[in-house]
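The following block contains the structure, expressed as structure tokens.
A single protein chain has been removed from this complex, and every other one stays in its place.
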Amino acid sequence: MSAPAAHFETPQNRREAAELGIWVFLATELMFFGPLFLAYAAARLSYPEGFAEASRHTDVVIGTANTAVLLTSSLFMALASRSAQLGRRRAASLLLFITALLGTAFLVLKAMEYFDEWQQHLVPWLDFRFEPGLAHPASLFYLLYFAMTGLHAIHLTIGIVLVLVFAWRLRSHSPASMRLQIENGGLYWHFVDAMWVFLYPLLYLVERA
Amino acid sequence: MSAEPSRAFHPESYLHGGDTFVSWLTTRDHKRIALLYMISITGFFFLGGAAATIIRLELLTPNADLVDADTYNELFTAHGIIMVWFFLIPSIPATLGNFLIPLMIGAREVAFPRLNLASWYLYTLGGLFVLGTLIAGGVDTGWTFYAPLSTLFSHSHVELAVAGVFIVGFSSILTGLNFIVTVHRLRAPGMTWFRLPLFVWANYATSIILVLATPVLAMTLLLIVFERVTGIGVFDPALGGDPLLFQHLFWFYSHPAVYIMVLPAMGVASEIIPCFARKPIFGYRTMAYAILGIGMIGFLVWGHHMFVSGQSMYASVVFSLLSFLVAIPSAIKVFNWTATLYKGSILFASPMLYALGFVGLFTIGGLTGLFLAATALDVHLTDTYFVIAHFHYIMVGGTVMAYLGGLHFWWPKIVGRVYPETWARIAAITIFVGFNLTFFPQYLLGVLGMPRRYHVYAPEYQLLNEFSSTGAGILAVGYLLPLIYLIWAMLRGAQAPDNPWQATGLEWQTPSPPPQENFEETPRVSGEPYAYETPERNA
Partner (left out) sequence: MTMQAEWPLQSASSIGPSVDALFMCLLGITALVAVAVASLVVIFAVRYRHGAKVDRSNPPVKMRWIEIAWTATPLAIFLGLFAWSSILFAEFYRPPANAMRVHILAKQWMWKVEHENGRREIDELHVPLGQPVELIMTSQDVIHSFFVPAFRTKQDVLPGRYTSLWFTATQLGRFNLFCAEYCGTDHANMHGSVVVLQPAEFAQWLAAGPATEALVARGFEIYRSAGCSGCHEPASTVHAPGLAGLARRLVHFSDGRQVVADETYLRDSILLPDKDVVAGFAPVMPSYQGQLDEEQLSALIAYIVSRETQP
């Protein structure tokens, strides 16, 4: 078996390649979410009333709290990146851990929200019940709601695992050697965060009085 | 891969050093991964070809003699899915592109070798799903998966087939991501953007399309599965959805996908033609800009698949204009290839025959595309055999011809052996004749109004269908020939020189087959590409 060649001329070269790689990956990710946003726009245009009413049934308290949690996590992620750059091992490790903790808090809150929605018969394929006239558009709204937030949650879970791996590896690796991974992981984390910033108003704040 | 005595000249060849099955399946060498891809896509090509053969046999007569309606529908769906996603899209990029891009830019590897291997495994996994679909009984929605037929009405194995396409999409994305970063970051010193071979330019533009368009298809197919599983959906009007939304999303991917298939073919032709004309390519920069132009405008023309779908008239008119515009860079390329021949010193080696065949067939395919870009004509021609003929001229006449040309051009480099030239010329001519006999009558069938996806048809269409089926037989023989003699060459062919065609390009400056690390030392580039000298200048 041919050993992986040392095909990068310099560490700088390797860093630039990884950085470009992650940006291309994020472009792919953005396009991946695209059809969901388009479907949402098309459906909402057809059923403005239904979407407004369905949106009023979402839990805006948890939604707003989660937005705050996730934005805060992004701050800690940015601080972790900075600490890694400055070579502060303990600080970087701790900040990554807090980031993961906030991410997990988001998922726990989200799970509670899903559970409530299940109990209120708002899961489209599990005994869905809604006001008679609007059941149809509301089921569409909730299909997209679960698809979008579910996809987001999967992304966030991957992010949490990544961040925890970084925190773990910082125990045995120098911050300098981990800097590239942490920076690129951070870009991913901010992307996942930014997706939520779009989802939150679209799902929770449709004509909410 | 047992070592032959002749290999002793290149003990460090990438084919050596780990001859076990496992070493191949865990390789991160872009050249070995290219070969893994080549074996896989060849298998799928002949599988898709088998489906096409049964289709053409059935269409010999107007009645359903050979297969029934459902079987026929499953056959053309399988043919489409396999040929589009498991042959054409990976064809040139994943095989020749994987093998050659690092060599052409003077790099030792692609940027992310492990992702490259992962890409092949994803391809294989997706392929297993599609094989599973076929074994389970097939899928009958057409490769286009139009809703609501695919969501509520089809009782075939839509989920399984969609899973296969979904997974193979990620293999495309990984290949595209790898190429973009490789071309940006791993060019050898002196290899500036405008010294890149056009093959690299073409694969670069292709990669951008792969990365930006494929995820849209993936999510769209996921929505189809949601709709089938939950009975709630965004596409079926009976559920409150919009079937045109599906078509927009599907063609937003699938039209650029046409350029994924044909841009690399243009790249191959742009390597072969200057080499055998012994002359630099005409208008190198224009050619590079044309590639980028096609890649970009290609994203804005998807609505020309929907002129009669019920989309707004104004949308159709705008898409029509953009479709005419995207034809211009393609026209420029054809003119520039032709001009490259002027005052050259032309050798008719087999790769050149394939490349010239490509130019001719692509020109016909492109020109007939104008009929379909013109809204008022498309109304009559769309969904008829005219469309079938048009895209087969582009994808089979164009892409497959160029792929074979590329295989013949670089085969001595890839396996280090020479193939029998006479057989290669016979095959090139057989394929060209068989292809035209198969698909030219289909233009006429389309003009006469024969709709596509019909297993029984009005008797007045029979004569032309007989011509087409006869041509398909010749074409099948033409495709089997290279399979036989290229494999024979790999095992028994004479030792190939490092640069059998006296071609320029960095890939020819390394031994055949190349060593594991591609180059002994990183090459430095100081001149323009295609620096061919015409001999007998003033003879």
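Lettered A and B in written order, each chain numbered from 1.
Note that a contact is a pair of C-beta atoms (placed from the backbone, for glycine too) under 8 Å apart; a residue touches a chain by one contact, two chains touch by 3 or more.
Source: prediction; values computed, not measured.
S.K.: Based on the whole complex, identify which of B:S345, B:T470 or B:T522 touches the chain you can't see.
M.R.: In the complete complex, the chain left out is touched by residue B:S345.
S.K.: Which one, B:A69, B:A136, B:V229 or B:V477, makes contact with the chain that was left out?
M.R.: B:A69
S.K.: Pick from B:H184, B:H380 or B:R425: which residue touches the chain that isn't shown?
M.R.: Final answer for the missing-chain contact: B:H380.
S.K.: From the listed residues B:I297, B:I332, B:V433 or B:V525, report the one that touches the chain absent from this view.
M.R.: The single option touching the absent chain is B:I332.
S.K.: In the complete complex, which positions of chain B touch the hidden chain?
M.R.: Looking at chain B, the ones touching the missing chain are residues 62-63, 69-70, 73, 140, 142, 144, 146, 148-149, 153-154, 236-238, 240, 242-244, 277-280, 282-286, 307-310, 313, 316-317, 320-321, 324-325, 327-328, 331-332, 334-336, 338-339, 341-348, 356, 359-360, 363-364, 367-368, 370-371, 373-377, 379-380, 382-384, 447-449, 451-460, 534, 536-539.
S.K.: Touching the hidden chain in the full complex, which residues of chain A are there? Just list them.
M.R.: Counting only chain A, the missing chain is touched by 46-50, 133-134, 136-137.
We adopt the following convention: only the chains that are shown with their structure count from here on.
S.K.: Can you work out the whole-Å distance between the CA centroids of chain A and chain B?
M.R.: Each chain reduced to its C-alpha mean, chain A and chain B end up 36 Å apart.
S.K.: Considering the complex alone, what residue numbers of chain A touch chain B?
M.R.: Residues 1-2, 4-9, 13, 16-17, 20-21, 24-25, 27-29, 31-36, 38-39, 42-43, 46-47, 124-125, 136-137, 139-140, 143-144, 147 of chain A touch chain B in their complex.
S.K.: Per the contact definition, I'd like the list of chain B residues that touch chain A in the complex.
M.R.: For chain B paired with chain A, touching residues are 14, 17-18, 22-23, 26-29, 32, 102, 107-109, 111-114, 173, 176-177, 180-181, 184-186, 211-216, 218-220, 223, 226, 229-234, 239-242, 245, 248-249, 516-517, 522.
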